[in-house]
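What follows is chain A.
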Amino acid sequence: MSALEWLAAALMAGGAFFYLAGTVGLLRFPDAPTRLHALTKADNVGLLLICAALALLAGSLRQALLLLLIWLLALLAATVSAHLIARHAIGDRDAAGDREA
Partner candidate 1 sequence: MDLAVDTLLALALVVLAGQSLVGGALFRAIVMFMVFGLTLALAWARLGSPDLAMAEAAIGAGVTGALLLVAHWRLQRLRGTPAPEAAPAASRARARLAAAVALLSAALVAALGLAAVQAVGPGGIAGQALAEALPATGLGNPITGVLVVFRNLDTVLEVAVLLAAYVASRAVLGDADAALPPAQDAPLADALVAVVAPLTVVVGLYLLKAGGQSPGGAFQGGAVLAACGVLLVLSGRLRAAPAGATLRLALVAGTVAFGAVGLGMLALGHPLLALPGTWAVYLIETAMLVSIAVTLALLFAGSAGLAGGRR
Partner candidate 2 sequence: MNHPEVWILAAAAVFGIALYGLIVARDVLRQVIALKVMGSAVFLVLVAAAGPIDGAPDAIPLALVLTGIVIAVSASAFALTLLVRLAEATGSTSLDDGDGGGDGR
């Protein structure tokens, strides 16, 4: 493998590690907001590393830019979904707290 391919492999391994870290956070953290925290941060960085690796191996600049666009769109979607889920989860928790009070 050439140096470029070694670099891409290293980036992909880094991305896989970040995904693993995010999943560990999902399984180990106690409630929804902390799990979201682990997932969104780790998974987005992991996706960036994987997209970077694929961009290095891509055939043309166009493909590399498309991969960057994919990462940006995934970032946008993950951000908004995490926000909506957290609102829902914290809303439930506040409602439960009001009922107890």
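Following the convention adopted for this analysis, a residue touches a chain if its C-beta (ideal position, glycine included) is under 8 Å from a C-beta of that chain, and two chains touch if they have at least 3 such contacts; residues count from 1.
These made the cut because all candidates are chains of the complex that A comes from, given by their letters.
A quick note: this is a predicted structure, and the numbers were derived from the prediction, not measured.
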* Structure fact -> Complex contact for chain A, selected from 1 or 2, goes to option 1
* Hey, which residues of chain A end up touching candidate 1 in the complex? -> 73, 76-77, 79-80, 83-84, 87
